[in-house]
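In what follows, a single structure is set out as structure tokens and then discussed.
One chain of protein is taken out of this complex; the other chains stay put.
Letters A, B, C, D, E, F and G mark the chains in the order given here, with residues in each chain numbered from 1 onward.
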Amino acid sequence: MAKITIDRNRCKGCLLCIRFCPKGALLVDKDLNVRGLRPVKFKNDADCLGCMLCALMCPDCCIEVFK
Amino acid sequence: MAKITIDRNRCKGCLLCIRFCPKGALLVDKDLNVRGLRPVKFKNDADCLGCMLCALMCPDCCIEVFK
Amino acid sequence: MTEKIIIAGAGGQGIMLLGKILAEAAMRENRFVTWLPAYGAEVRGGTAYCMVIISDEEIGSASISIADSLIVMNAPSYARFKPRLKTRGLLVGNSSLVKHNLAVQSQVLWYPFTDIAMKLGNVKVANMAALGCFIARRPVVEVKNIARVIEEIAPAHKKDLIEINKRALAAGIALVGKKNKKSGEKNG
Amino acid sequence: MTEKIIIAGAGGQGIMLLGKILAEAAMRENRFVTWLPAYGAEVRGGTAYCMVIISDEEIGSASISIADSLIVMNAPSYARFKPRLKTRGLLVGNSSLVKHNLAVQSQVLWYPFTDIAMKLGNVKVANMAALGCFIARRPVVEVKNIARVIEEIAPAHKKDLIEINKRALAAGIALVGKKNKKSGEKNG
Amino acid sequence: MSKKILMTGNEAIAAGAIQAGCRFYAGYPITPQNELIAYMAKYMPQANGIFIQAESELAAINMVFGAAAAGARAMTSSSSPGMSLKQEGISYIAGAELPAVIVNMMRGGPGLGNIAPSQSDYFQATRCGHGDYHAIVLAPSTVHEAYYGMREAFDLADKYRNPVIVLGDGMLGQMMEPLEVAQAAAESSKYKKPWALSGCLGRAPNVVKSFYLHEGKLEEFNLLLQKKYKRIKEKEQRAEVILADDAEIVLVAYGSMARIAKAAVKTLRAQGIKAGLIRPISLWPFPETIFRKLSAGRKKRSLLVVEMSYGQMIEDVRLSVGDRFPVEFLGRGGGGVPSEKEIIAKVKHVTGKKLHR
Amino acid sequence: MSKKILMTGNEAIAAGAIQAGCRFYAGYPITPQNELIAYMAKYMPQANGIFIQAESELAAINMVFGAAAAGARAMTSSSSPGMSLKQEGISYIAGAELPAVIVNMMRGGPGLGNIAPSQSDYFQATRCGHGDYHAIVLAPSTVHEAYYGMREAFDLADKYRNPVIVLGDGMLGQMMEPLEVAQAAAESSKYKKPWALSGCLGRAPNVVKSFYLHEGKLEEFNLLLQKKYKRIKEKEQRAEVILADDAEIVLVAYGSMARIAKAAVKTLRAQGIKAGLIRPISLWPFPETIFRKLSAGRKKRSLLVVEMSYGQMIEDVRLSVGDRFPVEFLGRGGGGVPSEKEIIAKVKHVTGKKLHR
Amino acid sequence: MKKIYSHPQSLRTVSTHYCPGCGHGIAHRLIAEVIDDLDIRERVIAVAPVGCAVVAYDYWDFDCSEAAHGRALAVATAIKRVRPQNIVFTYQGDGDLAAIGANETIHAANRGENLTVIFINNAIYGMTGGQMAPTTLLQQKTATTPLGRDASLQGYPLKISEMLALLNGVKYVERVSIHTPQEVIKTKKAIKQAFQNQIDGIGFSLVEIISPCPTYWEMPPVQALDWIKDCMLKEFPLGRIK
Partner (left out) sequence: MKKIYSHPQSLRTVSTHYCPGCGHGIAHRLIAEVIDDLDIRERVIAVAPVGCAVVAYDYWDFDCSEAAHGRALAVATAIKRVRPQNIVFTYQGDGDLAAIGANETIHAANRGENLTVIFINNAIYGMTGGQMAPTTLLQQKTATTPLGRDASLQGYPLKISEMLALLNGVKYVERVSIHTPQEVIKTKKAIKQAFQNQIDGIGFSLVEIISPCPTYWEMPPVQALDWIKDCMLKEFPLGRIK
């Protein structure tokens, strides 16, 4: 079992993490962050692998991975 | 039978022509030219081939060749 | 009469275009007008703004320190430019994207322009809705001139966009046209 | 007392060195002295010159428009600097390499320095012969100081050159020392 | 009546240049003049002209040297740091007596600084690089003037075979104003260029150069240059003068700054303060004649120089008026722009007038 | 007593720099300063310093930026065209507040010009490149001063964290004069450099930069710079004054030119003409205080500025004295050097004195 | 649960000014990770370019110098010579390194300076608003090639890494990309190698990173990664060049 955390206020919504997550474990939040845009969030029920692909691709280093 | 002429006042005495003449047809003049240095001159009795090697090497384009 | 307007929002919200349409319309009315964009590294990170001055006299600085009106389309712009609106100035705000408080000494028109645009079928026309709303309250140029500009500047292959832009403009006008302050208008 | 000397000749004739030795000697006598070379593209095509000023007072310009003395070691230099010698200035000329005429309003010392040097066994010491000749006529510095400089500035591996340079210097001095004008001295 | 269009100052300069017969542009991107190069990229080929994005400002200015040597109306543009890089090239253009136009849309300095508008390259433009040369320097203040000024810039360049610098700033470059574009084409052909390089068919070879090897030759050439500069100084001083005659305080400002000063003058007059404005349009030659004439008017008056810098043009003003009037200064640098309010406050301080509203 | 040696001005500058603790030199060959770079090539490694022949003047000045950022006493040298190429870099050095020394041995311009001595980069040195910055400018006049001035140059650079330009000319660079070299080593270590880049071991990271992205920040920084410049202006004006007190004509000249002017003053005094000399040593800050004080002396006097240019320093003189004295000018450019004779003739012309011999 | 991926120490936890999906962010992070891994944060001196990454010093938590546009390698040369014990690297865009700064690049490389160079090739001038870079692809539309880059007018995409590899002074050149997580991992390895080389005194080492600029490629970030694969890698093949 693994999970990730996202620094939602630094997230720019580029969606690269979503593109590369093998488990579809991320989605776009419908609430705005402080930047006034929609960050991604982790699906709490997701079957996260802790593979870190999302973190590897995040240009804003918003993601931390736990396993 | 061939011969060369040398523009003695433009000659700088670099001796490249002498170095490459296969016939030893040139020598250093003992009279000074207007630059105050010793130009080369053609030995009038020389067995010039008209091979133009002297002219090819002259950096100051002082030599004309006749055949 | 001189009107100094700051328009601000996110990249992609059509901020520059909003300002340009306003400026073009003013030009067609032979007014003095200047339009000044944010530029360079300022535009990274997704913010955009421009400044429009419309006047009956020659215009000095195209840059606005204190604005008569402020149109803000997202939260960071609101935060950034709020202090530059003059006391009792006009604020037109996009409530779809801004959680606003009311501590502004201004006339405020908060409407969900993004939602309105989405309902019209294209999120990109939120800017026209905001423009309509602004112009209805501050008739610095004639609406018909704005409509003409919208028609004229649309690229040939995008003529289909004219209609929806005009509808958004109308929707914006209608918000104020209702002449009631219920929905979004407040005096703070 | 101020003596302005132009020294000129071909590259390789030791023109700069002649000037430097003179200047060094003057420095050892605690005189004010400047030495200014020709430089840059001017030195292409085989000409070289330098200017030396020796004085008891601070020196203004190190550049000499009108010289008190002129030492010329080849023909082009003679042609070039002849006009810059003051009326009744001293000309020291290398008759080995210059076909000179006498239309100069100066004291002239023409000697075949190159031939003299060749006789001494090294064509390169013509400069010292000329220096000796000059200094014998214009004792602006003491001969012993010149000799000291020659000793001191010779590079370690070329100490053997000291002797021949000093001999050339002496030979130059001797030319004038003869105190007759037969050989080369004329008043033009 | 021709149609008005809304254009940025940067675009207006580019459009004005093409309209003036410019057929060669080389430049390197730098904010805040990127709209200029983009406009050139798009429209120069349409005018059968040559557009080159150079590998650097150095390459760009030397391309302009080459194009001008070949007889084309040629220009480049940049902003402050890039302009510093062009200094050697501009000196060569002046030394080879080539006509060329160089645009500098100034930004905040020193160093990389920022991209806000500024006027802190005044010294550089008017006193230039190495050697005793001068570029003619023009400072437009509106989009209209940016556009029409280019024709003048190219004409002056051709007329005097001299580099012309158009000195603007980020604000002028970025802002849009309505512009009525010219209908008639410029008569660039009236300037013949027999000295230009075109191959020596039917004539002796031409040489374009600034190098003088032989003693005295460079000085001779410089004396000719100095004569030319004298001629330019006599003939090409330009300024706009507003309400200066009876003014007790005359503002002096150029470019974008002059717009704000003008607004301040209006406000001050409305408040009963006799303010005026001199707006130098040619910064070199500096319009000193106008300042000299100022003496004829009323005695007790002061000048107030307003700049987006810490005081550069003020030196030319002081050199022009000497001790005859007190010369005051208001300036901000690093991208700061003195506001109308600040100007008015300063005027009131200088004239000793209280704020009466 | 230390031994005297005969040295060129170029070598003296190099030797003086090494003696002053300079341990980084980067330069690109150009006449007339090649002896300087050659000296550095030979002796810098012997002093455990770094010598780099850069690929260009641009590279050289930016290497100096880097070396200064890393905390070294760093310098470069060039001559006029190369100096123009360094303008951007010098502005960056000023903007990043780095101490560095830049030598310009001026030659004839504009363009490639020639290699004769000149003073026509005065404007460039004192008014510099883009942005409102100033380099401190020192102008040595003898080989002795060239040598000892380098210590002062590096000290000023470190003290104010500011670029210092040493402005000489081809004649000073090429000529040899006797020099007594210093025995004691310079105390360069008294200037601590906590801002220098050395790795952030045991401290917060250091950043060396001139860029200010956020609105208002660059202006704030510029205000600090302006304060520093004010301080320098108050404290660092330098000039040599000779016989000016009672002079009816005061010559003003710097560098090599001042030597000739000095000789002229002597000759004039000998002829009974009361001449004096002010020789600015710091060109920026210009020694205006000395000129201001001049008023205290005799009334009827004139100033005669003599330059190897067509009039650059004269502007600073005029700005300093205003209308109080007539300021006359004698100058030659393009490698021409006003002679003692020309100066004397001009003085006599100005003072209305006949030649009495 | 243990944290298996966390924010590197050498990277400050601040928002960058980069556009969403910009490759600079990934490159910054990888450099910070390598510096953490090699434990050299306190010895590192970075030289930031003029380009979108101009304020990289606001993001990295170690000593950093600015350099004038294109001159990073001149600045770095001097820093390294003055402080040979420090680890000095430049971070430069394609405009900075291969256009205005190509001369400084070539000569620092030829001198064999013991430096690390991180070269961000995004085929565009980001900072100034999307003009042609030396590496812009043929047909690619930019602000200064509105009809697409035309070889007959603007020449060909410049492969400066291949040119540099010819020089004796250059010890290591590799071209990598960050368009997939796998390539990101390789990129980190290459960066590490380039730093390790400097630590070991081996000499001039350069990593060219193909990096997306969604803004001026005018496409969403995800699509920009595809464009790298489909277009950029055709012109700029990945792998060890030297």
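Going forward, a contact is a pair of C-beta atoms (placed from the backbone, for glycine too) under 8 Å apart; a residue touches a chain by one contact, two chains touch by 3 or more.
Quick caveat: nothing in here was measured; it's all calculated off a predicted structure.
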Hidden-chain contact residue, picked from the options B:C14, B:L32 or B:A46: B:C14
Hidden-chain contact residue, picked from the options E:N62, E:S78 or E:T142: E:N62
Absent-chain contact - pick from G:H7, G:R43 or G:R111: G:R111
Residue numbers in chain E that touch the chain omitted from display: 23-24, 26, 50, 52, 54-56, 58-60, 62-67, 69-72, 74, 88-89, 92, 96, 197-202, 205-211, 213
Absent chain, residues of chain B that touch it: 1-3, 7, 9-10, 12-16, 19-20, 35, 50, 52-53, 55-61, 63-67
Residues belonging to chain F that touch the chain removed from view: 28-31, 34, 37-38, 41-42, 51, 53, 55-57, 81, 111-112
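Just so we're on the same page, only the chains that are shown with their structure count from here on.
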Rounded Å distance, chain C centre to chain E centre (Cα mean): 35
Inter-centroid spacing, chain E versus chain A (mean Cα positions, whole Å): 53
Approximate Å spacing (C-alpha centroids) for the pair chain A, chain C: 34
In chain A, residues with contacts to at least two other chains: 12, 35
Touching two or more other chains - residues of chain G: 15-20, 50, 54, 66, 68, 127-129
